[in-house]
Structures are given as structure tokens and as C-alpha cells.
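Written below as C-alpha cells is the structure these notes are about.
Only one protein chain is missing; all other protein chains are in place.
For clarity, chains are labelled A, B and C in written order, and residue numbers in each chain start from 1.
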Amino acid sequence: MPEESTINNFASDNVSCACPEVMDALVAANSGIENSYGQDTHTLKLNATLCEFFEKEVQVFPAVSGTAANALALSALTPSYGKVFCHQMSHINTDECAAPEFFTGGAKLIAIASDNGKITPDALKSVYRGKGNVHAAQPAVLSITQSCEVGTVYQLDEIAAVTKVAQALGLHTHMDGARFANALVALDASPAEMTWKSGIDVLTLGGTKNGCLAAEAVVFFKPELVEGFAFMHKRSGQLLSKMRFVSAQLQAYVSNGVWRRNAEHANAMAARLSQGLAAIPGLELEYPTQSNEVFVNIPRPVIERLAQKGIQVTEGELDETAPPRFVTAWNSTVEDVDRLLCEIESCGR
Amino acid sequence: MPEESTINNFASDNVSCACPEVMDALVAANSGIENSYGQDTHTLKLNATLCEFFEKEVQVFPAVSGTAANALALSALTPSYGKVFCHQMSHINTDECAAPEFFTGGAKLIAIASDNGKITPDALKSVYRGKGNVHAAQPAVLSITQSCEVGTVYQLDEIAAVTKVAQALGLHTHMDGARFANALVALDASPAEMTWKSGIDVLTLGGTKNGCLAAEAVVFFKPELVEGFAFMHKRSGQLLSKMRFVSAQLQAYVSNGVWRRNAEHANAMAARLSQGLAAIPGLELEYPTQSNEVFVNIPRPVIERLAQKGIQVTEGELDETAPPRFVTAWNSTVEDVDRLLCEIESCGR
Amino acid sequence: MPEESTINNFASDNVSCACPEVMDALVAANSGIENSYGQDTHTLKLNATLCEFFEKEVQVFPAVSGTAANALALSALTPSYGKVFCHQMSHINTDECAAPEFFTGGAKLIAIASDNGKITPDALKSVYRGKGNVHAAQPAVLSITQSCEVGTVYQLDEIAAVTKVAQALGLHTHMDGARFANALVALDASPAEMTWKSGIDVLTLGGTKNGCLAAEAVVFFKPELVEGFAFMHKRSGQLLSKMRFVSAQLQAYVSNGVWRRNAEHANAMAARLSQGLAAIPGLELEYPTQSNEVFVNIPRPVIERLAQKGIQVTEGELDETAPPRFVTAWNSTVEDVDRLLCEIESCGR
Partner (left out) sequence: MPEESTINNFASDNVSCACPEVMDALVAANSGIENSYGQDTHTLKLNATLCEFFEKEVQVFPAVSGTAANALALSALTPSYGKVFCHQMSHINTDECAAPEFFTGGAKLIAIASDNGKITPDALKSVYRGKGNVHAAQPAVLSITQSCEVGTVYQLDEIAAVTKVAQALGLHTHMDGARFANALVALDASPAEMTWKSGIDVLTLGGTKNGCLAAEAVVFFKPELVEGFAFMHKRSGQLLSKMRFVSAQLQAYVSNGVWRRNAEHANAMAARLSQGLAAIPGLELEYPTQSNEVFVNIPRPVIERLAQKGIQVTEGELDETAPPRFVTAWNSTVEDVDRLLCEIESCGR
């Protein structure tokens, strides 16, 4: 196994710890007897809370892994001989070790190359084919990531436009919301607006990257899609026996604007970092910084000089050709951002 | 979804919360930056700790679900066209919603009926067949549960005897240790003695039922069996991004005898309950109580009278014919045990 | 790979060649251009012919392997987390190398032990459990074999009784008709009576064992169960490009009473063999001979003496404890049957 990363504040938002509110809730949940396997009071309450959060009757299945939550969500939406349309650089396509193929029983991910990590209606249409042809895996799902893997954010009308095409083509729609909150605050939109009101059927709601320990959820906006999902949830090992400890995290996370505060901070730090990097001669941002990820082309010698100073830069995260990536988190500090900028600038001279 | 259980202290050991040491460790781990996906200091340390714990160079893959840990372990040991020999009442056969079949790509569980939840050498031999015959799923794994699903415990020589036969038949051997600690203290054996010294190749080490929040591990005693397991681990969604929070639990759990203290207490409470029940006229223990589960035949009218008083009895846990089950935990109290006994006796009059 | 069988007329009905009408049809089909992948005139005609044969609008998917046809049929009837109830000695359970588990994505076969290879309503009810419980694989299908693997035949009312229970329990019903014709002539029933009129939803119609080269079909009696089956059919490799060559076999087979003549002959030869064996002192039939398979207990020394004379007896076909089996075919001769009887009798003295 390679040393993929070393300790570095900006390697990813999952190198951070959990925020106090979430940790406090976890500690508070550690008391008394609770039913197991999601029949506990925390999980029942969470479902009600998320109905309010999304302004809709939703069905919620907590999970502890984003990979599993995505793959599970897809397995509810595609037959085993189906096609999942996704971006070429999507996490489900590049970073989940074929979990979607595994959970779906062999569905096929169709990788779409389009700008800025976003799938456009035309890009989707250009690869869509094979419906009703027994020789072709069957078009089944459109999966988009919000915010995108390259740190960009779909505008609401962009989501609506691509899901409209998807629905016209008979596809279900999935949103990988590993960084859901970062996108929400970037758009200043409501959870409802960014999901079902824009045509999303099923959401992977991420909490881990934005202040939880390990808490995600598959959220169904269409009850008719749930079917046997409870069994797939159990079978996959994501229905924890002491589910209270996952649900309590999510409950704290979506309460009192914790998610918002954390995401706003992370995004602000990314903006600061992005602006700082753009101002350094010789550096070029690879993608517009719209949430909490910054991709920047840094010359090889600079990367090496940084490494000599113990500052690891994560490269090739999504793709071998991907430029260095910095990710800010709920607890990134102005000092760290400025120190990083200072070091890069200094190494770049 | 049926109401499978209601709040009841003895419904299972997973209705309990986590013990203080584990919770404290979790809180303590919530600080600073750590590499993600198991490259963190907690996970690296855990692996070293478990090498000591088992007196052997082991390879450890933490997980958060017992179902997933079992199914993953089996998937390392059987081809997709293989057979897994297990007890008819084993958790993998009855309580994991076909997760083993899913994770292994379609392996076949061969259910063995034998006394007291234990597989004997003869019982294994009596169902073993088909080796080398292309029409038959291929014998691949023996999986035993320690302590057993019915609360009994294999003696060390019983484990050695059945694994010896398994090995002679060319099978790998797996132990479902969801209640590993309860068995260890019952036998007063060392972890090494109850596993690899008795012929076990791979262990599912359970922590959740004995004082953790959500912490299990797949432990390989034979490095040559690991192969691509890291990829299966990731693909299954059990390689958490913030793995430190799982490893920290297990670290605390196996340190300073926490596992032992918790299990000794749970077993003692089960013994007290078992003895109390046996003394009540009209009741009969279904299995000898050797760890922290008590199965007892309670007449239907008594069960109904208990229900009227709000005391739910879990029936048919393993099998529709299974009698009422009571499970004690690390934090069961003498008072609760005695109160339960009192109520049952009173309803039984 | 072991030497599983040696050349022996009665080792199985698949050691025989194809009957003249089927071979002639194959040769006749080998002319001109035909659409590929089942869009040819032979396949279209076959579907119409089978609608008449079954007195119902059926949907037919030809296949070339009984194992695949069974596994495919099951995959249309169970979710990947489902349970298939079948006899312990059923071909799907013992002789298909976990193909059902593979094709269904991990469904669980629940093996039922009951007399004479037949599943009774009570036997089914006794193992049925777990509906709606997320921890349990979900009851999905009842699969029966007609004629049974041990040569017995369900009476029409026996089929109706067990499928009635199955339907009441919410199960779909499948019939493995590898030896469908042998059962039909044994009962003197119509194809309709023995299938959908008795509660069967999907049939694996076998042709190979009764005079075809390689021709089976999955027959749906309920159009609503077909759904995406065409894609699973293709994906599994059973939708042949030159499907005309499979369909032409089946067309000839179900026309002009070929199936009936072949099966009647095979059954008559089995009856002759069975009666002859029963009359030999020291031999005992293991099961009543009702179709074209004869199971008889032959003392070990007799088997060995037969082997010395080059007569191989197939043992342990279904189960290690299964007694010797003899299978007659459409082209078994009275002379061969009588010669076999003579040899066994002579070796038994």
C-alpha cells in the first residue's frame, strides 16, 4: 500500500476531527438503553428532523461511509444490468474501488468528460444510448456530485436542467452530497431547492467531511423508490446495531445551523487560500474555487521544495493528470491558510 | 418494518451504551489532524497492540458492523463458487440478510444442525462433500461462532478438534467473535489459545456488544490469506475515512483489561439470571448458560403477563422455534437481574 | 477434475444423443439468412407454438443449459437478498455449483428435507420465516422439481397444494422441468394442468434430457414477472446469436408428440428396470419409480463386481448418501435394460 498521504491540514477535509456540537451529542447519546438497528429514539427523531430540513416527507437511512452510502443509493436506482451516468472524475467512478459496481451487482458506470466537473445536459445526451437494446446495459441513473469533485458548484438551474433531461430519458437522479453543505452555503439555497425541487430523487447526504465523525445518510425524496432498500441497507453492513451513535451525530449536525457554520467557514478559508494562490506569480488555478476545494497548478520544483520543508501536496487525486489539491475544513485556521500561502510563495521564488 | 424489539435492558447486548473508557478514548481521539482511511496513528497503533494481544504478527482491518466484518472475512476465504460450513443457527446464516452471499459473490452457506450451537467434527464431516466435482459448490470455509449464538462456549479442545478436521478437508477456518470476550473469560483462555493456537485462520473480533459504540475488526492470523483484502475492505464501505474513531475504540477496549472486566461482568449477570430462572418452577433452560446469553422456556401465559407489565421477551431470535432469550451486558445491574427474576416468578405463579 | 462418470447407458439421460426429429429440424434450420439473437422466424414461431402447448399467452426465452435456465428463472423471481425454498436434494441446491446464488446476486437457497424429493405444504411452512425482518433474507420463491430428482412425480393436487401455500406466503413459484415431459406422461396431464393451472408462475422447460441436443426454455406464465428478463437473458450468455438452432430443436420437440413419445419410452424402460430390480433378492428400491430414474440400494460387493465387469454404477448423485441411480432415456433399449438386470442379478448371487 502506498503512502497516499501524510499528515497535512489541507490534504482533505476528512483528516480533521469532529466539531464540538457533534461530539457533545455523541457523548450525550451514550446513556441508557436504546433499541438497536435503527429503531432507537435518535434515528426516529432524525428522520423527522430531516423531513423538516428538506421540507418534504423523506425516508432516511443513516450510514457511516460515503462510499457505501453512494453505492447503496445507486443500487436502489439501477438494475444490475443498468448504466449509471456520472462525471469522469466523480468519486463513484474513481475513488470507490468499484463499490458501485459491487453494490449494484454489476451495473456499468458511464464516465462523462465535461468541464469543471459538472455534467451538462448536452454532455449527458451525447453518451446516452442503448435504451431497450438487449445488447446494451440499460440507462438507469444520472449521478451528479454537489459540490463537485473539483470544487465547483452546480447552480440551481444547472441541476434542474440536467435532471430534466435525465427524467425525459427515463433516468433516476442521484446526488452525491459528500460536500452537500459546502454547496448549499455557496449557493445560499435551501436543502429542498438544491435537491428535490431541482429534480433529485435520492441524495447521499454527507456529514463526515464537514464536522461529523462518521455520519452519512441516504435520503429518498420519492417513497416509491425505497422498496427493499431496508434489506440492502442491512445486508451491506451499514445498518449499525448501535445506530443511535450515527443518528445522534447527524441530528446535531443539521440542528442549530452547525452544518451551515462549518461549511461557511470551510468555504471562506478556501476562498482565502484560492485568492492567495491566484496572486502568486507562476501559479494558476485549475478550476474556479466555489466551495472548499482548491486546485492549483504548481510547478514541479515548487512542489519538491515544499516537500523538503515537510509540506505534502496531494496530487492526482481524481485523475493522474489532476493538479495539486488543497481542501479546507470546518476548523481550518486563517493562520494555517496564510502560512501555507507564505510557504508556497517562498518556495516559488 | 415490524417492531422487532422494544426498549428492554435484556433484549440484546447491543441496546447498551458504550463503556466510559471507550467513550473517553473516542473523545480524546477527536483532536488534531490524522491521515484518513486507516493511515492514522490510532490504527497503526492498534495493529501493533493486537499483535501483542494475540501474541502473533496479525493483520487487522477495523470495521463498524459485525455483519460486514463477518461477510468480509468470509469473502477473503471462499471463492464465489464456494461453500461455507456454519451452524444452522449461526448469525451469518440467519441474521445477516444474506450479507455473506453478497460479499462473497454468491457463496453457499451450508447449515449444520448440531447440539448447543456448536459444530462437532462429525457434524462437519457428515455434510462435507463435492470437492473437485464441478457440479458442486466447492468446500471452502468452516465458520464457528464463539461464544455461540445460544450462549454456549466451545472448549479449546472442541475448537481444535473441529478445525483440525476442517484443515484436513482443505477448509479455511473463521471465527465469528461477536462475543469473543465473553467466551475468553468463560474459558479463562488467552486470545491466542482461543484462536490461532486452536486452528483459527481469521477472526471477526467484536467490540460493539461488549462496551464499544461501533467497533469490530477482521484479524488475519495467516498473512498469506490477506491478498487483496484491503481493496475488498475499501469497496465494502468499511474502510472509514476517519478511521481513527474506530481504532481508538478498539485500542481502549483491548487495553487495561477493559474487555475482560466488561465480559466478566456480563457473564456473571447471565449466570445470576440463569440460576435464578432455573430455580423458578415451570421454567427450563434451553441451553447451558456459559457466556452472557440465557435461553429459557417460558410458558406462553407467563410471557403474556410479562408483556402486560411492559416487559418484552425476545423470542425466536435465531429460529422460529427458539425460546425466549435474555442477554446481559457490561453494564447490566444486579438490581435489574433480580427485578426481572422477580417479575418472571411473579407472573409465573 | 475427478472422473465423474464413465460411459454407461444408464448413467444419465444426458449421455444419450438427440432424437431424429430434433436433429432433422436442426439440419433443416441450417439454411438461409435469419435474424440473430432470437429475432429469427424459428424463435418467433416457437413462442406461438408454446402458447398453444400451454393453452395460455406465455413468454418464452430459449436457453441451452438447464443450470442457466433455472438460475435465470430464479433471478427473475427473487431480489438479491431473497430466499428460495427448495428441496434439499434439488438440482439447484446440489448440482449447479452455486449458479442460482450467482445469477440472483446472492440469494439464499433454503434446503428443505422432506420425503421422496417432494416439498409438502407443511415442510414449506416449517422453514418459512423472516418476512419483513431486516435481519433475515426475504422469502421470495418456492422452487419445485417435476419430475423430482429422485424419480418421483408430484400429483397435480400436490403441486396445487404447495403452490397455494406458497402464494399465501407471498412467494413466487418456479418449476424446474428438466424432466418435464417424463412427469407429464406419468400423470397423463396437460402442460397447462401441470403448470399454471396448478399455480406455477415460471417454468424451466427441459428438452435436452429427453431428445434434444441442448435446448431448454424459461417460460413465464405471468407477463408481469418478465420485466427486465430480456436483459438478464442476454447478459447471462443464454441469448445465442444464432438462436434459430435452439428454437428449431424445441419446435420439433414439442411438435407431433415427439416429447410424449420419448418420455413414454423412457418411463416404460425405467418401469421395466425398476420392476426387474425389485424382483432381485437383496435389492431394495430407495424411491418409488414414477418417471425415468431408478434409485436402488445395491450392496457394496455387488457394485464392485459390476465394476469389474465394466459396468459403472452412479452413486451419490444428489447426496453422498444417495444410493445407485439408473436413468433411462428416449432411446434406451429393452435389451440394454434386460442385460443390465441380468448382470446385476448375476453379480448379486
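As a convention for this text, a contact is a pair of C-beta atoms (placed from the backbone, for glycine too) under 8 Å apart; a residue touches a chain by one contact, two chains touch by 3 or more.
Owing to the predicted nature of the structure, the values given are computational and were not obtained by experimental measurement.
Enquirer: Of the residues B:C51, B:A192 or B:A230, I need the one that contacts the missing chain.
Expert: B:A230
Enquirer: If the hidden chain were put back, which of A:A98, A:L156 or A:L169 would touch it?
Expert: A:A98
Enquirer: Of the residues B:I200, B:L239, B:I303 or B:A329, which one touches the chain left out of the display?
Expert: B:L239
Enquirer: Tell me which residue among B:K45, B:H135, B:K164 or B:R260 touches the hidden chain in the full complex.
Expert: Spelled out, the listed residue whose C-beta touches the missing chain is B:H135.
Enquirer: For chain A, which positions touch the chain that isn't shown here?
Expert: Contact residues on chain A toward the absent chain are 1-2, 4, 80-82, 94-98, 101-102, 104-109, 111, 129-130, 132-138, 316, 319-320.
Enquirer: So which bits of chain C touch the chain we can't see?
Expert: Where chain C meets the chain not shown: residues 1, 3-9, 11-12, 14-18, 23, 26-27, 29-37, 39, 63-69, 71-72, 96-99, 102, 208-209, 213-214, 230-231, 234-242, 245-246.
Enquirer: Kindly note down the residues of chain B that lie in touch with the hidden chain.
Expert: 37, 79-81, 105, 134-135, 138, 228, 230-235, 239
Everything below uses one rule, namely that only the chains that are shown with their structure count from here on.
Enquirer: Which chain, with its centre taken as the mean C-alpha position, is closest to the global C-alpha centre?
Expert: B
Enquirer: Please work out the Cα centroid separation of chain B and chain C, and write it as a whole number of Å.
Expert: 41
Enquirer: Chain A to chain B: how many Å between their CA centres?
Expert: From the centre of chain A to the centre of chain B is 33 Å.
Enquirer: Need the CA-centroid distance for the pair chain A / chain C, whole Å please.
Expert: Between these chains, centre-to-centre, one finds 50 Å.
Enquirer: Of all the residues in chain B, which ones touch at least 2 other chains?
Expert: Within chain B, the residues that touch at least two other chains are 1, 4, 96-98, 102.
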